[in-house]
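The complex appears here without one of its protein chains, the remainder shown in place.
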Amino acid sequence: MHMADALLSPAVGGGMWAVSAGTIAYCSAKVRRELDDRKVPLMGVLGAFLFAAQMINFSIPGTGSSGHLGGGLLLAILLGPSAAFLTIASVLVVQALFFADGGLLALGCNIFNMGFFPAFVVFPFFYRRWIGPDPSRARLTAVTMISALIGLQLGPFAVVLETLASGISSLPFTTFLLLMQPIHLAIGVVEGLVTVAVVSFVREARPEILLSALEARPIGNRPVRRVLLAFLLVAVITGGVVSAFASKDPDGLEWAIARVTGSAQLAGPQLGLHRTLALLQEKTAILPDYHFKKPAEKGGATLPEKGRPDQNLLPATGIAGVVGTLITLLLVFLSGFFLKKRSVRKVYGLN
Amino acid sequence: MASIDGALLDFKRLDRLATGDTALHRLDPRAKVLATLVFIVSVVSFGRYQLSALIPFFVFPAVLVGLGNLPAGYLARKVALLCPFALAVGMFNPVFDRTVLLHLGPVAVSGGVISCASIVVRAALTVAAALVLVALTGFPAICRAMERLGMPNAFAVQLIFLYRYIFVLTEEGGSASRARELRSCGNKGQGLRSYGPLLGTLLLRTWMRAERVHMAMLARGFTGSFQTRQEFRFGAAELLYLSGWSTLFIALRLHNATQLLGSLVTGIFS
Partner (left out) sequence: MSHHIVAVKNLRHVYPDGTAALREVSFRITHGESVAIIGANGAGKSTLLLHLNGFLSPSAGEIQIGDFPLNKGTLPQIRRTVGMVFQDPDDQLFMPTVYDDVAFGPLNLGLSGADLDRCVTDALERVGAGHLAGKAPYNLSGGEKKRVAIATVLSMSPDILVMDEPTNGLDPYGRRQLIGLLKDFHHTRIFTSHDLDMVLELCDRVIVLKDGEVRADGPTREIFQDEALLAECRLEQPLSMQGCPVCGRQGNSAGD
């Protein structure tokens, strides 16, 4: 359930980046303060473990498909919330840079979706509260399963919200939801089973590892955490609302205008609406994406070109667009090709 | 496991590209990171129905591949294995958005198709930019650049450690996985019953390794924080690189170069 750059608007992406960056800063300071310098190599190596473990699969009986460990909950159990968050974030950074899992703008979303929920929501409020000291196998299984399921519903739900708020995909809310949540229910079951398997194994072999993790008391206390959570939720919602306003409606409106175009000139009232919205959008958009005003328009209420809405908004029309595309691609390819030839020749001393 | 070994080799290859020695490789990493950032923000800021305006942005990865002497085919293949999620969701656009936006001769193209194509192109561009950045800079240098640009030290250290041990852990994981595969018959033996202990063992070995690394660090005087060497210079070349590319991206963002070019050419012929 990685979020992708391509589905993200800059407003939502930027907002989530701010949230994730803030959380990283908070966790970094927290880990530093804890003065447990064993954590430094531990986080790095466990991150590498997660990375490697995600590449090993196991076959799911009856379905012919395979599954693998997600690991968010497991890391939270082993490292505690802050360290786990940093570790998960670091793994996602590497995956984004090397395997293009999602992309760089969406990294902020991914870090939040896949790090925050297991580390700061599921682990402290569900797992740790219910697990108790020295749980039986049954209790361990139940608590872990439920925690995993919750975590793996929250993450995808956030993805749906982020995609919706970005307005780049045309998938309607309910459809998307119906696609994501049930699938992740199954994934949650898998995650729970795997986490239980690994945790029980570790418990048998070296119980002190788990003990030290569960005993770690956070330096802050509950109220601080609740405030932080509330703040983050508000940030997310604000980002979502603003960008929805900034990107969705004008698109929808522009699109509606396009349907009308080609048949008649836009009438007066519609013109007024168009301009009002334009002004409103300019004031609220975080990035000045859409240009309703071209320099020529500054003087008065003239529409750019009769029958055609602003060029910057609609896809390039007609043959000119296609031709332009082909030529541009050719130029781009050739430039890269020739530059490479040059640098190769330089290396080998020819020229 | 074929996939884990393959992934590791691929990873190593990308990492090795960063040891090249072209003028681009020698630039201060901060310039490269910032230029890539401007690129990504420009690309992502386009509206959902814009397609042709995105095309000129391919010049960034193309020129860098050329000047940096990077293997184009290899990188193109990696880009082609695009984020499947983006495509999977983007594919629904033509389904839900059927209103025709333009006509290519006799063919009616709906908004959904255009926005889907736009999504694909966007993905290709951002992925290509990220890969080229790694190939030209190398992961540790990117982390150091980010730290200079404000990333917390604890996180930078975490990234560098993680990176260092990914190679070790994936090899360990790979050999454990291979061992399991060789002793199972088809799918039998590869289920959850063996997966749990396999991961558990790997985890314990990892934990013990962390303890040993910690000992090694203590043995060399580690007291909890990392000192870094100062070795960055942000000079004229870097300034030129950053401002040049940024200006281009902003210009391309504001004006649809493809359309201009196309009109020019069709204008000549009409």
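Note that the chains are named A and B in the order they appear, and that numbering of residues resets to 1 at the start of each chain.
The rule we apply is simple: contacts are C-beta pairs under 8 Å (C-beta built on N, C-alpha and C of every residue); 3 or more make two chains touch, one makes a residue touch a chain.
In this text, all values refer to a predicted model and were calculated from it rather than measured experimentally.
Colleague: Please provide the labels of all shown chains that the missing chain touches.
Modeller: The chain that is not shown touches these displayed chains: B.
Colleague: Of B:L81, B:A179, B:M215 or B:A251, which one is in contact with the hidden chain?
Modeller: In the full complex, the listed residue that touches the missing chain is B:M215.
Colleague: Decide which residue listed in B:V168, B:A237 or B:V265 touches the omitted chain of the complex.
Modeller: Residue touching the absent chain, from the options given: B:V168.
Colleague: Among B:I160, B:A176, B:L248 or B:L261, which residue is in touch with the absent chain?
Modeller: Going through B:I160, B:A176, B:L248 or B:L261 one by one, B:I160 is the residue touching the chain not shown.
Colleague: By the contact definition given up top, give the residues of subunit B that touch the hidden chain.
Modeller: Residue positions of subunit B that touch the missing chain: 12, 15-16, 19, 139-140, 160-161, 163-165, 167-168, 209, 212-213, 215-223, 227, 229.
In this section, only the chains that are shown with their structure count from here on.
Colleague: Measuring centre to centre with CA averages, how many angstrom lie between subunit A and subunit B?
Modeller: Computed value for the inter-centroid distance: 15 Å.
Colleague: Residues of subunit A touching subunit B in their complex?
Modeller: Touching subunit B: residues 1-10, 13, 24-25, 27-29, 31-32, 35, 37-38, 40-49, 51-53, 55-61, 69, 86-87, 89-91, 93-94, 96-105, 163, 167-172, 175-176, 193-194, 196-198, 200-202, 205-206, 209, 247, 251, 254-255, 258-259, 287, 289-291, 311-325, 327-329, 331-333, 335-344, 347 of subunit A.
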